[in-house]
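Here the complex is missing a single protein chain, while all its other protein chains stay put.
Up next, chain A:
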Amino acid sequence: MVWFKRSQFFVFLCLIVVIGMCMRITEFDVSKFKDFQNMGDFLSKWFPMNTESLPYLFQESLLTIAIAFLGSLFGLIIGLPLSFLAARNTSNNRLMYGVTRFFLSFMRSVPEFVFGLILLTTLGLGPFPAVIAIVLHNIGVLGKLISELIEAADKGPMEAMRAVGAKKWIGNLFAILPQIWPNVLSQFFYRFEVAIRTSLILGLIGGGGIGQQLFIHFKTFQYQLVSVDVLLIMVMVILVDYIGGKIREKVI
C-alpha cells in the first residue's frame, strides 16, 4: 500500500474512535427511523396550505428580508474598514492588528441570539434589536473573512501605489479593494442568506418577521400556515442566492 504511511493508519483509527464517541453522545441511532410513519402523518397535516393569510405573511417575509439586508449590509460597512486593520499586510502596527483581531473574534463568538436577548432589555421587542444583533455578529464574521482576502491579495499593485507616493491608506485601498471586490460581494451575499435564517431564530425572541409567524403557527398547531411560512422562507433564500449570483456575475 504505497499511498499510505503507517502514521496515517493511526490517524484513521483515532478518527473512528472519535466518530464512535460522538455518536454515543448524540444518541445517533438510525434504527429510530422505524417510526417514519409518524413524520408522514405529521407532514400530511401541513396540507392543503392555508393561502388566505398569504398577503399578510408575504408582508412579514419582506420584514425578514429587510432585517437580514440591513443586518448584513451594515455589518459589511463597519467590518470592511476594520478588516484592513486586522490584515497583517495593511495594519499599521502589531498592536492595532492584535486588538482588531481580538475584537472581531469576540464579536464572532457571541451568537446573534445572545446579542438579541441582551438588546431586548434596552430596545424592547421588535425588528430593530434583531437588526442590531445581526450587524454585531456580522462585523466579526465579515471583518475576519475580508481580512483574509486582503492578506491573500497580490502585493504588486500595493508596491506600485507606494512607488507613486500615495498615502499608505489610499494606496492600500486602491491596490486591494478592486482585487478582492468580487469575493467581498460573494461573502456578503452568503452572509445575507445566513442572516435570513438567523432572523427566523430571532423571531423566537420577538424579532418579528416570518420567523415569528412560524413559531406562533407552530405553537398554536396551525400547520396549514406553517407550510406557507416554510415555502416563503425557501423562496426567499433561493431568491437571494439567485440575485447575489447575478450581481456577482455582472461585477466580475
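The definition used in the following text is that a residue touches a chain if its C-beta (ideal position, glycine included) is under 8 Å from a C-beta of that chain, and two chains touch if they have at least 3 such contacts; residues count from 1.
Note that in this section contacts and distances are computed from a predicted model.
Novice: UniProt names the one chain left off this complex as which of "Phosphonate ABC transporter ATP-binding protein", "Cytochrome b", "Succinate dehydrogenase iron-sulfur protein" or "TIGR03943 family putative permease subunit"?
Specialist: UniProt protein name of the non-displayed chain: "Phosphonate ABC transporter ATP-binding protein".
Novice: Which listed residue, A:Ile77, A:Met96, A:Ala160 or A:Leu204, touches the chain dropped from view?
Specialist: Considering all chains, including the one not shown, the answer is A:Ala160.
Novice: Just checking the interface: what residues of chain A touch the absent partner chain?
Specialist: Per the touch rule, chain A residues meeting the hidden chain are 154, 156-157, 159-167, 169-171, 173-175, 178-179, 181.
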